[in-house]
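What follows is a single structure, and I will ask about it in a moment.
Note that one protein chain is taken out, while the other chains of the complex remain in position.
Chains: A, B and C, in written order; residue numbering restarts at 1 for each.
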Amino acid sequence: MSVEQLYQEIILDHYRVKRNAGLRDPYDVEVHHVNPSCGDELTLRVDVVDGTISDVSYDAQGCSISQASTSVMSDLVIGGSSEHALELFDGFQRMIQGQGKVSLDEETYGDAVAFEGVAQFPARVKCAMLGWSAMRDALLRVQAGVKEES
Amino acid sequence: MSVEQLYQEIILDHYRVKRNAGLRDPYDVEVHHVNPSCGDELTLRVDVVDGTISDVSYDAQGCSISQASTSVMSDLVIGGSSEHALELFDGFQRMIQGQGKVSLDEETYGDAVAFEGVAQFPARVKCAMLGWSAMRDALLRVQAGVKEES
Amino acid sequence: MSDLYDVEAVRREFPILARQIGAYPLTYLDSANTSQKPQAVVDAIADHYLSHNANVARAMHVLGAEATAAFEGARTAVADFIGASRSEEVVFTKNASEALNLAAHTLGSRLGPGDEVVVSVMEHHSNIVPWQLACERTGATLRWFDITDEGRLDIEGAVRDGLINSRTKVVSLTWVSNVLGTVNPVAQVAAMAHSVGAVMVVDGSQGVPQLPTDVADLGCDMLAFTGHKICGPTGIGVLWGSYDLLESLPPFLGGGEMIEVVRMTGSTYAPPPYRFEAGTQPIAQAVGLHAAIRYVSALGMDQIAAHEHDLTAYALEGMSHVRGLRILGPTEAVDRGGAISFTLDGVHPHDVMQLLDSRGVAIRGGHHCARPLHDRLGVQSSCRASVYLYTTHDEIDRLVEALDYTGAFFSGRLATTGGVR
Partner (left out) sequence: MSDLYDVEAVRREFPILARQIGAYPLTYLDSANTSQKPQAVVDAIADHYLSHNANVARAMHVLGAEATAAFEGARTAVADFIGASRSEEVVFTKNASEALNLAAHTLGSRLGPGDEVVVSVMEHHSNIVPWQLACERTGATLRWFDITDEGRLDIEGAVRDGLINSRTKVVSLTWVSNVLGTVNPVAQVAAMAHSVGAVMVVDGSQGVPQLPTDVADLGCDMLAFTGHKICGPTGIGVLWGSYDLLESLPPFLGGGEMIEVVRMTGSTYAPPPYRFEAGTQPIAQAVGLHAAIRYVSALGMDQIAAHEHDLTAYALEGMSHVRGLRILGPTEAVDRGGAISFTLDGVHPHDVMQLLDSRGVAIRGGHHCARPLHDRLGVQSSCRASVYLYTTHDEIDRLVEALDYTGAFFSGRLATTGGVR
């Protein structure tokens, strides 16, 4: 597994030009996630209107993998239902923890398939999951009716 | 070094028939020493009259080496001066910690030369020293004018 | 059972067992103190250092990823070995003593005056002193199970005295006694503890190496054990705890890797098990422990238990014929581990040990870090012979022979008759 397969052009593109970056109003829930091993931090907001994710915005410090992954994720989930986003999360997590044995459906996942290489680098799995985990956490809080981060 | 050299007949004799065993009055100082690695315990009393050790008595729980060593020591120091007893201590300790390279003067040390074999068994050095250390401790307390064990 | 178990093949894996002590072959009967190590464990450690050494978690390069995979792989192997439901329930420590101190410190944070902690009089010092220190710090009271005259846990007496009651917050008990060999009814005591809402801690230092382990069957909330007694390296121990319990506890030692965010003004802590693992962990030792677990699992823990049971029965029977020998603890191999403590009339344990050693027989003399138990038994110290998976019947014969010789040597029978019995 070469590092060039890890850093696909798609990933570098998202890293250089992040989609949906910057914190925006309105939002239902804001969460703050940390990767203690490297200190990466992410603040992420979601806004859900009638079961549809109307916005995901964020402020992130982190490596190319974590930032690009958050960027790709935001593009994928905005405009869809919460349920769909949580399903996407499950599939993405299965792939990334699959040590290269699980692949994603390109139709459904679009740019996220570029992260299949990350599954070969166990040390980077947490990086790729940071944004996704924050999104899942935020959606679960919305569903539970929690408005503020506890 | 064979175990028979460790357990000289002299040592076994003192172990079977301990000299000066049993606690007696009068005494100036009583001390209590413990060997934490095996739990051996020794209560020892000394009585000093005009600089001369008039009695050493003791109650001991311990192995043959520690009991015989205490017995031999008591025979050696009773009737002599405190200074002489402390000198005997120094010589005995040097020998026992000398890993077999130091020997004792038979004239001066009598039965105690039988313990030269112990110096080859580092694990038993503490056993052979228990009575001697207690005696030294007690004499130093007498010299310091301490009557009761602190 | 024991025809299937090829102890000679097992012994070939342990080079140290071929040693000569003077003119005698080594007869190592001190395995309850520490076990010997098979070649596979030593090789696994060497291979780790020579080919995969790096720090874990924090190092993300290839070597770091290899070392991390090896370390976390060891955690998973330990979890599987003891039937834990998640590998995050396995905390690595330096030995069983640190594991029990970790338990006492963190559970101690919940104690106060009026609360009670219960241990037993047969505990190893490592399962007494940490609780004494915790009680001193918090004002809680230490109480303990007594033993019966046969050397078993006195449950009846405990029930009569209301030992476990609404004030009880922690019960910490050894699974197998390192002196008496007694196997305690841990699940029963755990049920008593749970019925009053107390946490049940088990000292598995002797149990885990000897018996198949399943934390669910033991019914406990925490289980401590130590690597060096189960064919593993020194420098590593384990505290297993149910995840919900671990998650509710404060940190123990502070430092690198146990944190979430450190600010000069205050810090937050990582989830279990990392919260309890400060600083660089015993990485190569975890690799060695993994190899040890692989080794004993390949032999089969039930086979090992059967082999030990067989040898213990054989030793109890052989020793019963030695003049002046008194066994401390159960004299029948029922609910009994492979440690046999005893006294020999008129001969101090140090002297027994020394005489035996001169014939290559290695046993332990002293109070075996269980002074309160010796007090209770009315002896100042004792001898202990302990078998393990590599012990043979021949070795037991040599022990018995050497004990006969020792009795004769010190009673003077030897000098006069020239013979032994």
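Rule of thumb we're sticking to: a residue touches a chain if its C-beta (ideal position, glycine included) is under 8 Å from a C-beta of that chain, and two chains touch if they have at least 3 such contacts.
Note that the structure is predicted; figures quoted are calculated from it, not measured.
Looking at C:91, C:128 or C:200, the residue that reaches the missing chain in the full complex is C:128.
In the complete complex, the hidden chain is touched by one of C:26, C:196, C:245 or C:379, namely C:26.
Although one chain is hidden here, its contacts on subunit C can still be listed: residues 15-16, 19, 21, 26, 28, 30, 33-34, 36-37, 39, 41-42, 45-46, 49-55, 58-64, 94-98, 100-101, 104, 121, 124-126, 128-130, 132-133, 142, 144, 226, 228, 233-237, 251, 253-259, 261-264, 266-267, 278-285, 350, 353-354, 356-357, 361-366, 368-369, 371-372, 375. The chain not displayed touches subunit B at residues 34, 36-37, 121-124.
If you put the missing chain back, the residues of subunit A touching it would be 2-3, 6-7, 12, 16, 37-41, 61-67, 121, 124, 127.
Convention: only the chains that are shown with their structure count from here on.
We define each chain's centre as the mean of its Cα atoms; on that basis subunit A and subunit B are separated by 77 Å.
With centres defined as mean CA coordinates, subunit C is found 37 Å away from subunit B. Distance between chain centres (mean CA atoms), subunit A to subunit C: 46 Å. Not a single residue in subunit A touches at least two other chains.
Annotation for subunit C: no residues touch 2 or more other chains.
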